[in-house]
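Shown here: the complex without one of its protein chains, the others still in place.
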Amino acid sequence: MKKIINDPNEVVQEMIAGMISASPNQLKQVEGTTVITRKDAPVENKVGIVSGGGSGHEPAHAGYIGKGMLDAAVLGEVFTSPSVDQVYEGIKAVDSGKGVFLVIKNYTGDVLNFEMAAELAEAEGMKVAQVIVNDDVAVEDSSFTTGRRGIAGTVFVHKIAGAKAELGGTLEEVKEIAEKTVANVRSMGMAISPCAIPAAGEASFTLAENEMEIGIGIHGEPGIERQKIATAAEIADELTGKILDDMKLNKADELAVMINGLGSTPNMELFIINEKVQKTLKEKGFHVYRTFVGEYMTALEMGGCSVTLLKLDKELKELLDHASDAPNFFVR
Amino acid sequence: MKKIINDPNEVVQEMIAGMISASPNQLKQVEGTTVITRKDAPVENKVGIVSGGGSGHEPAHAGYIGKGMLDAAVLGEVFTSPSVDQVYEGIKAVDSGKGVFLVIKNYTGDVLNFEMAAELAEAEGMKVAQVIVNDDVAVEDSSFTTGRRGIAGTVFVHKIAGAKAELGGTLEEVKEIAEKTVANVRSMGMAISPCAIPAAGEASFTLAENEMEIGIGIHGEPGIERQKIATAAEIADELTGKILDDMKLNKADELAVMINGLGSTPNMELFIINEKVQKTLKEKGFHVYRTFVGEYMTALEMGGCSVTLLKLDKELKELLDHASDAPNFFVR
Amino acid sequence: MSFTVEKAIKWLEKINEKIQENKQYLTKLDQPIGDGDHGINMARGFQEVVTIVNEKEYDTVSDVMKATAMTVMSKVGGASGPLYGTAFLKMSLAFKEKEVIDDATFIHGLEEALNGIKQRGRAIHGEKTLVDVWEPVVNKLKQENNFQADLILNTAKAAMEKTKETMATKGRAAYFKENSIGHIDPGSASSFYLFEALAEVLEEEK
Partner (left out) sequence: MSFTVEKAIKWLEKINEKIQENKQYLTKLDQPIGDGDHGINMARGFQEVVTIVNEKEYDTVSDVMKATAMTVMSKVGGASGPLYGTAFLKMSLAFKEKEVIDDATFIHGLEEALNGIKQRGRAIHGEKTLVDVWEPVVNKLKQENNFQADLILNTAKAAMEKTKETMATKGRAAYFKENSIGHIDPGSASSFYLFEALAEVLEEEK
């Protein structure tokens, strides 16, 4: 697969440099690390919000750095968790004494590295709390296994935890609202074409010209099943259906909707999916409060999309609506 | 090529429905047309800004509708200019009596349909003015031919004309600043993989596994030459070099930079390109005032990118920095 | 000849027949030097023209031409929609308030149409566009001052074929520069069908 890159082993470092040179007044890199923070970090008297994970999911996570959202993103190699010391640097960089909150996607590597970094930081006297996002209903939810993966719903957790922190929430309050968000958010994705890690060069999986995979993960992890490619309406209904089965909503519940492109799927197709999702939700009697259509949590150039539903209450609505300066999740 | 669609002949209508249902409080569709306007259009005592063209370039143009940018977007079929009557409906929908300004990309179809619609509107007593954007330096600039194409630089024209109108500019003032922007903006693109119009189903051109095309248009129009795929740094230098040759800047000139993805190129690669563009500009003694990296003017799922440089002065900087509510070009 | 509402409608129907028959061919001409939609555009537009002109009663040729112009403009799209739309609009204007449309009036109408296309498209003869067919036909008619089927047909045909030799400097084909040589211009081919249809209407009259 063709790429517009220089050295495949340097893509993350070069991307970070390009991010900083694009936003020199908003972002800075913690020297010698793969940590990007707000220019003004640590922000006095505010809980610092840190997220991150493997690279290749852009705009996640650095695109969500900004007032009202993340204070720092810790970037790993492509599709590889950042290591303990990098996460620790991220925590240190945004700690103003009020504590640091970690938003972790539920992958073994991410969980282990973030948790250990948190313990290290606590051993150094910092206050750290965390939440593990596991919104992907394609994976069985069982306490005996690795459990659900964290995918696009993570962006809602960034937004809501970020708003709570910006509004002066304590570490405990931020953790509480983040946990509520995780409890209320569900996603599922599908792919029609694969992606390739730059250092590997080759596509991570193959799909035949008439095939799609339902429930695929954002690193190409196996989904629920391979099927003949369906219409946008059928895909929208399959994803929405699986999510709703899991959510057990009540009539008149209010929702935020995110239609997320995985990389190479044009916006046009995301809007076509959105139209059917909205229709179906309306028919079922739910009320859509706010909708986000675009690329939020990608998988390099994978073709496909995911649908995320977040059940809202008054508090979540207020926090979702609170201003955010993050370039890829502006709210004013 | 696989697509997430329903009926290939209905993609534009369904996309419009999906755009409106995603932003019901910001957007409305002029009934029976392919025109999308601000919810509050026509805005009293403000010049209305209308752009548009073929679909498939999303977020252009509907993603730029919002306070401080466009009042309406007129959407054609995929890669096909909207017809005279649609453009006329767009003009009518945003006319508050202070005049309507059209931002047209320089393609014969677009120019003819927009111009005729303008004449029709003028015949009905409306005041209309326009600018034709031709920023693509890959095409020879000659008054004897069709001339340069309009590509990603168009988005800067939307932004600046939109800000001027929002600040109370007259139709003549808006036209003047839009013309200055067009005079100061240059772009060039390149592709590594093709796109397919939904109704056609097949890719519009082919590139071998080790090939790229420099200077390609946003509908796959021929570029300057096909070459063996180069590194990101070489690509950045080739695009920037061609643009600078044409711009004849002076040392210490201030620039806005846009690194635009054509569809399937990951953000990661755009940031890698950006890093080299910034370095080169700095070495040459130019000052980058503001940078935009992302998907602004796409070509469905084409793989590739374009570089746009806009030479700024005090007035252009102020207008570029002026607040915009447009979902794909937020400025606050 | 006297060009009546009936003949005008017959002309449009014949154009449409030819366009529908050659839809694939026109599209194929537009592929190597354009975006491959000319047949689709024209077929969609003229199908609608035939529907429209048969739906209502028209008092004058001018009205028929105006309805055609409006339909072509809104349904054909692309570059050719406004150009053909302009052509029919200019004919409508030229025929306005004429009770009888004789040869001279009709030739004048075609000339006005040609001027409209040239002005709208900012095109002159030799740029591999519609103009390359319209201009020779109009010139020939003016020169011979004779409104004759054969004359129209042969001139249009030769002119269309000649576009194969020229390099495009207007429209999408211009992006292909030298590579546009060796292909017939799709818009010239559709213009040929338009004049071929006209020739047939004249033939039938006899």
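We call the chains A, B and C, going by the order they appear; numbering starts again at 1 in every chain.
To be clear about the criterion, a residue touches a chain if its C-beta (ideal position, glycine included) is under 8 Å from a C-beta of that chain, and two chains touch if they have at least 3 such contacts.
Quick caveat, the model's predicted, so the values are computed rather than measured.
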Original post:
Among the chains included here, which ones are touched by the excluded chain in the whole complex?
Top reply: A
**OP:** Would you mind spotting which of A:8, A:168 or A:222 touches the chain that isn't drawn?
**Re:** A:222
**OP:** Write down which of A:77, A:166 or A:275 is the residue touching the left-out chain.
**Re:** A:77
Original post:
Residue-wise, where is subunit A in contact with the chain that is not depicted?
Top reply: 76-77, 79-86, 107-109, 112-113, 115-116, 139, 144-146, 149, 200, 204, 217, 219, 221-222
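The definition used in the following text is that only the chains that are shown with their structure count from here on.
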**OP:** State, to the nearest whole Å, the distance from the C-alpha centre of subunit A to the C-alpha centre of subunit C.
**Re:** 56
**OP:** Report the inter-chain centroid distance for subunit A and subunit B in whole angstrom, where each centroid is the mean of the CA atoms.
**Re:** 29
Original post:
Any idea how many Å lie between the Cα centroids of subunit B and subunit C?
Top reply: 33
Subject >> Shared-contact residues (touching 2 or more other chains) in subunit C >> reply: none
Original post:
What positions in subunit B touch 2 or more of the other chains?
Top reply: none
